[in-house]
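Please read the structure below before turning to the comments.
One protein chain omitted, others in place.
Each chain gets a letter, A and B, in the order it is written, and its residues are counted from 1.
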Amino acid sequence: MSSATPSTTLGDYPRSWRRPPLLIRSRTWRYVIFFLALAYLVVGIGSVDVDWTRVADGMERGSRFIKGFLAPDFTTRWRDISQGLMESLTMTFTSTVAGVLISIPIGVGAARNISPGWAYGLCRSIIAVSRSLQEIIVAILLVAFFGFGAFAGFLTLTFATIGFIGKLLADDIEECDPRQIEAIRATGASWLQLVSYAVQPQVMPRMIGLSVYRLDINFRESAVIGIVGAGGIGGTLDTALSRYEYGSAGAILLIIIAIVMLSEYASSQMRGWLK
Amino acid sequence: MLDIIALNKTYRTGDRALDDVSLTLPKGQVVGLIGPSGAGKSTLIRCINRLVEPSAGEVRLNGTALTSLSGQGLRQARRRIGMIFQEYALVERLTVMENVLSGRLGYVSFWRSFTRRFPGRDIARAYQLLERVGLSDHVDKRADALSGGQRQRVGIARALEQEPELLLVDEPTASLDPRTSRQIMRLLTEICRENELPAIVNIHDVLLAKQFTDRIIGLRAGKVVFDGRPEELTENVLTEIYGAEDWQAMRNGAMESAEDEADARAQATRLFETT
Partner (left out) sequence: MSPVETSVPVWRRRTPTAQLAIWALWLGIVALFVWCCEEMTQRTIWSFVWDAPQAAADIASRSWPPRWSYMDQLWSPLWDTLNIATLGTLLGTALAVPLAFLAASNTTPSRLILRPLALFCIVASRSINSLIWALLLVSILGPGLLAGIIAIAFRSIGFVGKLLYEAIEETDLKQVEAITATGASKAQILNFGIWPQVLPAFVGISVFRWDINIRESTILGLVGAGGIGMQLQSSLNMLAWPQVLLIVLLILATVLCSEAISSSIRKATI
């Protein structure tokens, strides 16, 4: 094929084209930002001082860990592992149930469309505090208050669950169909009737899905807060690692991965079933 | 010149989409392919550039047997065949120019295409084609900022940028309004005549087909039931093709086309498997 139009030749057209810049139009600014990013990388990577002899020593331990992971040792510390696991699971379940129960009134209070202004402000600030505090930091404080053990862990996870479920529930209620709320209000229903007739049916299925999802998150977190003394499998893992028992550590990690995979599968099944 | 010899396609579901289709396309001829949905129109043109694998038969383009190619050879054959799609199938987030230049992907190395440094000749040609289809002012716009008719023009320019020896056109007007449809069909047929480019236009609008094509082929249930000049397309012939009263066949057709799609999708998802 020669050319699309006989009247013009290819020579009449530009032979180069640059893609227009995506974000920053000014060329200077592009260069400035590029060099700043580069400078940051250089400085940032430079600030990582690595003790290579220590790393070389560690490689041997790393290979032992990988061996431990591939040939996990479930038996030697089985008593500790099963106890930690039991603690983690009970902590997960109780804290999810308690957290969800507490977060319902808070979530309802934090929904602008059905709650009075003072309740809105109060509940939103509870949620904000719960969401911005790291679980680990909360766990440290609660361990300091309540002593070591699963009870502090239970409180930590309950507190975190309140922020998570409360916010999503409040956002969900705010997205509810206003016509339904208006219709129920027009019948002269009381506030409680309003919530149970107009709001609850609209948000219930998603709430169950979210609770199952939070159960999954809480298990993962319960494996961590044990490191700071709040009970559960995390403490067992910490002990195993500090004793350099990589076989047991590998076994614990595999159990955690298996339970997370299982619960993820179950929660996706459950959410599919609820739809 | 395109030769299709005894082409058969049976999907894994057992449906026969193409049943011994044979036809020859001389240089510069624009063929309209009509038939009820599910008659195998889409399958036929996708078997030519092997987006769908034919089960039996042969396709030859200017002497090359396309059906026996694989890997590099298939890619080199595909770049000789331009294709225009029903819903434009532009890469929405790329600029108009990048979409047109993507027609050259079969000719340039990965590195050149990755850095968008296409040869000067390709760029000049892209500018020329964009002028030909009337989009000179939209070179640097993103494809998703254009109207339907404009997008289809970009699609045409992309196909022509390949400097094809054959155009495959799949329902070019299905998502356009009547006026734009005529403009697009006119543009397509003009370009084909200017360049003596053979084209197969798969089209459901019989009036448009009669007005703009040189030859019409009627497909029904995977078989060629009509092959002649547009004037010869009488009411009787149309009844034979579309089976005005044979609703059963139409329904089967609809089901079949859904299966076709599923199968095409399954094939496309295996695009990257090396096995």
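Just so it is clear, contacts are C-beta pairs under 8 Å (C-beta built on N, C-alpha and C of every residue); 3 or more make two chains touch, one makes a residue touch a chain.
Because the structure is a prediction, the values reported are computed rather than measured.
Trainee: What are the shown chains that the omitted chain is in contact with?
Mentor: A, B
Trainee: If I consider the whole complex, including the chain that's not displayed, which of A:Ile127, A:Leu168, A:Val228 or A:Ala251 touches that chain?
Mentor: A:Val228
Trainee: Which residue among A:Cys176, A:Val195, A:Leu210 or A:Ala251 touches the omitted chain?
Mentor: The missing chain is touched by A:Cys176.
Trainee: Kindly state which of the options B:Glu53, B:Glu87 or B:Asp177 is in contact with the chain not pictured.
Mentor: If we include the chain that is not displayed, B:Glu87 is the one touching it.
Trainee: Can you list, in ascending order, the chain A residues touching the missing chain?
Mentor: Contact residues on chain A toward the absent chain are 23, 40, 44-45, 47-51, 54-55, 57-59, 61-62, 65, 86-87, 89-91, 93-94, 97, 132-134, 136-137, 140-141, 144-147, 149-151, 154, 175-177, 180, 201-205, 220-221, 223-224, 227-228, 231, 234, 237-238, 241-242, 244, 249, 253, 256-257, 260-261, 264, 274-275.
Trainee: Spell out the interface residues on chain B facing the chain that's missing from view.
Mentor: Given the touch definition above, chain B has residues 49, 51, 75-81, 83, 85, 87, 89-94, 98, 102-107, 110, 113-114, 155, 158, 162, 168, 265, 268-269, 271-275 touching the missing chain.
Here, only the chains that are shown with their structure count from here on.
Trainee: Measuring centre to centre with CA averages, how many angstrom lie between chain A and chain B?
Mentor: 47
Trainee: Which residues of chain A touch chain B in their complex?
Mentor: Per the stated touch rule, the residues are 1-6, 8, 10-20.
Trainee: Of all residues in chain B, which touch chain A in the complex?
Mentor: 95, 97-98, 101, 116, 118, 120-121, 123-129, 131-132, 139-140, 160, 163-165, 191, 194-195, 197
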